[in-house]
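What follows is one structure encoded as structure tokens, with my remarks underneath.
All protein chains but one are shown in place.
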Amino acid sequence: MLLIECPNCGPRDETEYHYGGEAHVPYPEDPSQLSDKEWAEYLFYRSNPKGLLAERWAHTTGCRRWFNVLRDTVTYEIKAVYAIGEPRPALQADPPQHPRGGTR
Amino acid sequence: MADQLLTDITRFRRSPLARLHDRMTAASVTGARDVALREIPFLNMVGIRVRPGSAAAEALAAVAEVPLPAAHGAVTGDPDGVAVVWQGPDEFLLVSQDETVVPLELTETADREPGALISLSTHPLTTQLCRALAGHQESGQVVDLSANRTTLELSGHCARAVLEKGCHLDLHPRVFEVGTAVSTTLGPVQVILWRTAERTWRIMPRASFAEYVAHWLMDAMTEFASSEVP
């Protein structure tokens, strides 16, 4: 069970939130100007990293506000929580490389 | 018939838990492990969106005669009078007493222009709050949400134990002081959970989930009707 610290309400279990997928994907300025390929990119393609992912969460059973989270998709460790509109934070140290081999 | 205007709003009101009042009374436990459950029906609830510190916010607080709470968990005012629960950085829920006297403008039968009424709420305080907000450039919101939720009151020595069966938050008194209210879940249901006294909690689910919550609570209370197993 992830424990996520809502910027407004404090730490709550993941069951209080709704996942919003990858963060920092802006809606296209003018969708009508995009090619089919570019529009498909926007609709269907998102990062899927094995490691740090900047993602959005909404505290649906609490304050209902959205916020951003930087989380490791392997360890599920939350590295940062920051506001919508803020840029993805640079972490102080390089995150460790995940060990190679095995079903990890 | 055409000249008669119905202003007695109590005649057709039914609270979401009216059907279960007797069962809730029967489910209550007395003695050392007491816990009781009742509905407090028809409380007035007003959803307020306004930027704290703005002139509009000040105006609303002035009408309510209660300041807006400043942070998560905070409640201002009096649960038996007018109280305001913090919902978000710019969102509040004002909870006040039922009022069955309908605002004058709603009782007038003369023709009026569309939009002439500041609010269709039957509650005078809500109408006044609307009027106060309308007087400011600042955008905001005052909405009568009284029908959105109902209020359950759980009290007694074992009330906290009952809640802890389905609430993930730390409800211990050193963390969850009297006068604290938060939005969270009880079991699978979203509720506002408000500790109004040492051993008294208000649980405010949305109306359509109220029966489920009442059954859930009554089921959770059953254990305390027997003595504790050592």
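Note that the chains are named A and B in the order they appear, and that numbering of residues resets to 1 at the start of each chain.
The working rule: a contact is a pair of C-beta atoms (placed from the backbone, for glycine too) under 8 Å apart; a residue touches a chain by one contact, two chains touch by 3 or more.
By definition in this document, contacts and distances are computed from a predicted model.
Missing from the rendering is one chain, named in UniProt as "Sarcosine oxidase subunit beta family protein" (options: "Carbohydrate ABC transporter membrane protein 1 (CUT1 family)", "3-isopropylmalate dehydratase large subunit", "Ferrous iron transport protein B" or "Sarcosine oxidase subunit beta family protein").
In the full complex, the chain left out of view touches A. Not every partner is drawn; the one left out touches chain A at residues 1-2, 14-15, 18-19, 21, 36-37, 40, 43-50, 53, 55, 71, 73-76, 100-103.
The rule we apply is simple: only the chains that are shown with their structure count from here on.
In the complex of the two chains, the chain B residues touching chain A come out as 72, 87-89, 91, 168-169, 182-185, 190.
By the touch criterion given at the top, residues 8-10, 12-13, 15-16, 60-65 of chain A touch chain B in their complex.
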